[in-house]
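Read the structure below first, then the notes.
Up next, subunit A:
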Amino acid sequence: MNFALNIFTVLAVAAGAFFFLAGTVGLLRFPDVLTRLHALTKADNLGLGLIVLGLLPHAGGLLGALKLIGIWLLVQLSGAIVTQLIASLTRQDGSRA
Partner candidate 1 sequence: MTVALAFDIGLGILLLAVAGWAVAACSTYAATIAFIVYGLLLAIAWVRLFAVDVALTEAAIGSGVTGMLLLSAAARLRVIEPAAVAAGTPLRIAVGISCALISVALAAAILFPPDVVFTLAPAAMAHLPESGLGNPVAGVLFVYRSLDTLLEKAVLLLALLGVWSLAPDRFWGGIPGLQVYRQRNAILIFFAQILPPLGIMVGIYMTWVGADHPGGAFQGGAVLAVMWILVMIAGLRDVPPIGQRWMRLLVVVGPVVFLAIGLAGFALAGAFLGYPAGYAKPFIIVIEVTLQISIAVTLGLLAAGPPERIQPQ
Partner candidate 2 sequence: MNAAMLFGLCGAALVGFGLFGLVTNPQPLRKILAFNLLGSGVFLLFGVIARRGAAAGLGADPVPQAFVITGIVVAFSATALAVALLLRLFEATGQATLSADDAEEDSR
């Protein structure tokens, strides 16, 4: 059982790390601000979600696991809103984008 859980953790964390890689590639390679913003927020939030998923079995009980999920939800929420904020700013003065 323990072994299976460890395999699960390794897979989920590795998948999460891959999405961080994807986010960074997008940030570096995409042509304009809005697409870069999109790549960064989407991929990184998914990556964080997978890492949290992978860490859940090691979180030390139900409360610890709920805390991890809470942090992920907080990052999701603030990420979504802040991205909107930055994007609306870019659209307001399209000349600079």
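Here, a contact is a pair of C-beta atoms (placed from the backbone, for glycine too) under 8 Å apart; a residue touches a chain by one contact, two chains touch by 3 or more; residues count from 1.
A word on the picks: all candidates are chains of the complex that A comes from, given by their letters.
From a predicted model like this one, the values you see are computed outputs, not experimental measurements.
Taking any copy into account, the candidate from 1 or 2 that touches subunit A in the complex is 1.
Those residues of subunit A that touch candidate 1 in the shared complex are 74, 77-78, 81-82, 84-85, 88.
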